[in-house]
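Quick one: the structure is below, and I'll ask about it shortly.
A protein chain is absent from this complex, but the other protein chains hold their places.
As written, the chains take the letters A, B and C, and residue 1 is the first residue of each chain.
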Amino acid sequence: MFNLAMSEEARPLLDAVKKHIKVNVAPITEEFYALNEEKEDRWSWHPRQLELLDGAKAKAKESGLWNFFLPDAETGEGLNNLDYAYIAAELGKCSLASETLNCSAPDTGNMEVLERVGTPEQKEKWLKPLLNGEIRSAYAMTEPGEASSDAKNISTTAYLENGEWVINGEKYYISGAGDPRCKIMITMVKTSPDAPPSKQQSQILVPIDTPGVKILEGMQVFGEDHAPRGHMHIKFDNVRVPEENMLLGEGRGFEISQVRLGPGRIHHCMRSLGQAELALELMVQRAGSREAFGKTILKLGKNLEVISRARIEMNAMRLMVLQAAKAMDVLGNREARVYVSAVKAMVPEKVCQIIDQAIQMHGATGISQWSPLASMYTHQRHLRFADGPDEVHHMVVGRAEAQKHGVW
Amino acid sequence: MFNLAMSEEARPLLDAVKKHIKVNVAPITEEFYALNEEKEDRWSWHPRQLELLDGAKAKAKESGLWNFFLPDAETGEGLNNLDYAYIAAELGKCSLASETLNCSAPDTGNMEVLERVGTPEQKEKWLKPLLNGEIRSAYAMTEPGEASSDAKNISTTAYLENGEWVINGEKYYISGAGDPRCKIMITMVKTSPDAPPSKQQSQILVPIDTPGVKILEGMQVFGEDHAPRGHMHIKFDNVRVPEENMLLGEGRGFEISQVRLGPGRIHHCMRSLGQAELALELMVQRAGSREAFGKTILKLGKNLEVISRARIEMNAMRLMVLQAAKAMDVLGNREARVYVSAVKAMVPEKVCQIIDQAIQMHGATGISQWSPLASMYTHQRHLRFADGPDEVHHMVVGRAEAQKHGVW
Amino acid sequence: MFNLAMSEEARPLLDAVKKHIKVNVAPITEEFYALNEEKEDRWSWHPRQLELLDGAKAKAKESGLWNFFLPDAETGEGLNNLDYAYIAAELGKCSLASETLNCSAPDTGNMEVLERVGTPEQKEKWLKPLLNGEIRSAYAMTEPGEASSDAKNISTTAYLENGEWVINGEKYYISGAGDPRCKIMITMVKTSPDAPPSKQQSQILVPIDTPGVKILEGMQVFGEDHAPRGHMHIKFDNVRVPEENMLLGEGRGFEISQVRLGPGRIHHCMRSLGQAELALELMVQRAGSREAFGKTILKLGKNLEVISRARIEMNAMRLMVLQAAKAMDVLGNREARVYVSAVKAMVPEKVCQIIDQAIQMHGATGISQWSPLASMYTHQRHLRFADGPDEVHHMVVGRAEAQKHGVW
Partner (left out) sequence: MFNLAMSEEARPLLDAVKKHIKVNVAPITEEFYALNEEKEDRWSWHPRQLELLDGAKAKAKESGLWNFFLPDAETGEGLNNLDYAYIAAELGKCSLASETLNCSAPDTGNMEVLERVGTPEQKEKWLKPLLNGEIRSAYAMTEPGEASSDAKNISTTAYLENGEWVINGEKYYISGAGDPRCKIMITMVKTSPDAPPSKQQSQILVPIDTPGVKILEGMQVFGEDHAPRGHMHIKFDNVRVPEENMLLGEGRGFEISQVRLGPGRIHHCMRSLGQAELALELMVQRAGSREAFGKTILKLGKNLEVISRARIEMNAMRLMVLQAAKAMDVLGNREARVYVSAVKAMVPEKVCQIIDQAIQMHGATGISQWSPLASMYTHQRHLRFADGPDEVHHMVVGRAEAQKHGVW
């Protein structure tokens, strides 16, 4: 649990990823985003955008830089969580990189679930095109009418009728569901209201073009809707899917969640640390280049201590995330969940603070369109509830501590 | 300095303002903002918007609810700072209210400066229409290329040539300069580079339609440009204005700032407290109405303590702002500047935290378009640099403390 | 509620108190404490100590500076809470001052209770000598075996037998009970275990020399026992007191607490602010007089901001405490309890932080016998549980906020 070094075998892959980003991804980034302004429909991709993306994906796949996220996969492409964590940190520095390696959320979690619990038919139909990067997917869990800090709070219902699940309810902040390439949603529903609280939920595969799936609007994150991927508000209005779309079995939705959430949270955290590194870099450069009262801002007041504390916290967080990844490798996702909750509770909160301090050291430029800091902040702020609010993860960690002493 | 009660004379005015907001302003708010979607040019007003606004202004003026912000004015309309602070808190709860009483920033500060230091000609030309609410104005100080925490950092130059000041430089985040009704900018320039550092700056009246004034773009606050008022990025390219547009005298720009900034900061802080009250209200209502783990969120974990701390801090801040207003009344703006810096350093930082906690208690809804919290947050965050970053105000307060003991 | 100025009538008293401290108290302080080293029994007073103290008390009484703490008393000596708060701040700067004016805790609270709810006989026997400063008293509430954050947690029992209450249990941290002059304890007991939770407790007068009252040891505050006053651990072993020693009536112990606790907490808070002023003064002087890296420590790093934040918080706390005092005057102790809890939760926590920062700015001297800061810190730290831990006061404030919105 304390050897957090990358394995020798994985090192060449890390180098290859760095090279891939430099050669194949970085050069297309500017053009890719500029095309956003030229699209007629904000909720579509420009054909040239997809061409650029597919080109980079093809190159990555050729070089064997593909589907790293899936440890112990039959396909053999996956890395263990610790090695992948090092690569995820690299991916965090370049916004298009993950997708070119087929390592984007929420596909990664969805593929892991399908790989672990899917039937052969489910795998053939959905896992295969996902692993090939041909389609994308969404994970429909959060609901507008419920406090989702309690994962048992699910109002969306599904009942079986004539060999079909009939689904009714509303979901929101369904990330990626606006993407025209998104074809399938793993959807959390309540199927068994009379079962014990943690056996009432199920996860069902819902093709996004099923009649009754109504995308109402894109939810915003501090005013941004991140079209065309988006964070969609979706109504399920008598949506009918075949009985065999159930994953693992009725009432086993919770069980699946425990498989799912570990790796995704680790990847988020590593990417957050990449953002923190960028924020610190911008903060130091700004503070070192602007002058006030006859010296650089770096030498004024508490600024150097702010920078020191950011560096210290970031190093500490990195070690914690690596250890959580190691714990998943050594103990399995279920047993490692306290480690994962610890970093999920720790990282986005502190990274928000670091970006906020970088903003303060930039003055108004920090919240303007001239700096990436404002959108970095709002994205990190969002992560403090995505996959469970900080408070719930602290509950997991605190309770585990109490259990050690037999007082819970 | 400890009697912070509103005066008996002002109480009826406060009641009248509340009634005015209820009867004349609240009812037009929804229509006003809906019209934003119907304008052809984002950087203009819809004629109906101006009609609504002018209607409300006429009613306020009729009822004598006008130009309260100006203490000891010849016009007799102004209130002292303490009484006005109570009214400003009320104005903070309704976004259109200030303007209907001709009490909007930055006009208030500009009018105060003109009233205090303007020549009769300057007053006739600019103060009169401002006091009448016929035009609006801007205050051009912050520059993109300088650390504006040090108010002496001014790169925009002005030199005298043939009876005209020739101005060159760039300003940004010039709030209100996008408004088509904005006609005049008080502009901070460096006129005397060889004088001692605090005598190099001057403030000059620059009509916004002067040739060479180029509005480059609207600066954003976390992605929002707040058109049509905006926060403009402006280039001064050989802008020429008559010699008599100088305010108070060459090299006296700093002196004017000290007159100006007190009241504006107090008004901001009172409005910030109005926002904090709204955030707390939303937080309590949300926490009291959502359930998780079998109880309301209010009863979970630290939430009740978060609410308690918010209430305590808000009450403390209110008393501090009232005392700073009182200090301005009793000691004058210059002597009261430590009180003013104290609240400017205290209020926006803590109000940001309170809004952030309200967001956390809302989950993703808190950052969505369904809640005002996200834009309340970004607005408050902006205030942590507007009129000087927190750090500079702490410097003022800390230095004053050191001076008491003779160690600065 | 916002006029927090001292009344005109009280001003001369404040001046007289300042003069009394300067003339009668300050000069005896050094000798008084030096005598601690010459006593044979740490748990006694040196005769000369009492002589000094009684001399100062006689002078105060002569000048009418006596029993200020008791508002609306029949004796007419008391001030309202707001006026007294100003005087308490003065008393906080000099450790012997309160006692010379007969304004020391816990006598003040005990006298207030006796004055409000005592029978004529109880008043004659105990209130009279207390008001005259002839004896001292204690308040026995906290128990070693119970979480005293919940005031209903009382294990000490009392039952009536042959016209006597028979008391059994343990109390600890009973401040002042080590003082040889302490003659009477107001003791919280459980008399009615079958009543509703808040009607089970009673308060009974227990003379300290009653057989069965066993003082076990002095409890320490970070290693200091503050002999001879002390914070005593006391066993009640079949202690028998007459039936008429009951205060107000069986089961009304809680009701009495609500009368009692407001003023005492306000006095503590004002004295805490006196300590904070001293800490800030020491911090600024030290920082201004020591040099490192070629400048005074004051000009290094975050130090000036630390000082600024301390000043701002202290000013804010002062206004809050004054407003809580005013609330007691205007609304009564019961209705003002949310104001009182707010300051009790706010003040000791922040004053601890300020003293801690003063320590840090002093280096090792700050925790040595050469500086008062270490014992100032430990005393303030103690106040974070005395009269209820911070957490309980936040509960009171948070709940009141929730009740405003009908969600508790």
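Here, contacts are C-beta pairs under 8 Å (C-beta built on N, C-alpha and C of every residue); 3 or more make two chains touch, one makes a residue touch a chain.
Computed from a prediction, not measured in an experiment: that's the story for all the values here.
Visitor: Just name the one of B:P180, B:G301 or B:P372 that touches the chain not displayed here.
Guide: Considering all chains, including the one not shown, the answer is B:G301.
Visitor: Determine which one of C:N36, C:N132, C:Q220 or C:Q258 touches the chain that has been left out.
Guide: The single option touching the absent chain is C:Q220.
Visitor: Check each of A:L298, A:C352 or A:L373 against the chain that is not shown and name the one that touches it.
Guide: A:L298
Visitor: Over the whole complex, note the residues of chain A touching the chain we left out.
Guide: 1-6, 280-281, 284-285, 287-289, 296, 298, 304-309, 311-312, 315-317, 319-320, 322-323, 342, 345-346, 391, 393-399, 401-402, 404-408
Visitor: State which residues belonging to chain B touch the missing partner chain.
Guide: Chain B touches the missing chain through residues 301-302, 304-305.
Visitor: Suppose we count only contacts with the excluded chain; which residues of chain C make the list?
Guide: Contact residues on chain C toward the absent chain are 142, 144, 146-150, 153, 172-173, 219-224, 290-293, 297, 300-302, 359-360, 363-365, 367-369, 374-375, 377-378, 381-382, 384-386, 389-391, 394-395.
In this section, only the chains that are shown with their structure count from here on.
Visitor: Need the central chain here, defined by C-alpha centroid distance to the all-chain C-alpha centroid.
Guide: B
Visitor: Can you list every residue of chain A that touches 2 or more other chains, as numbers and ranges?
Guide: Those would be 301-302.
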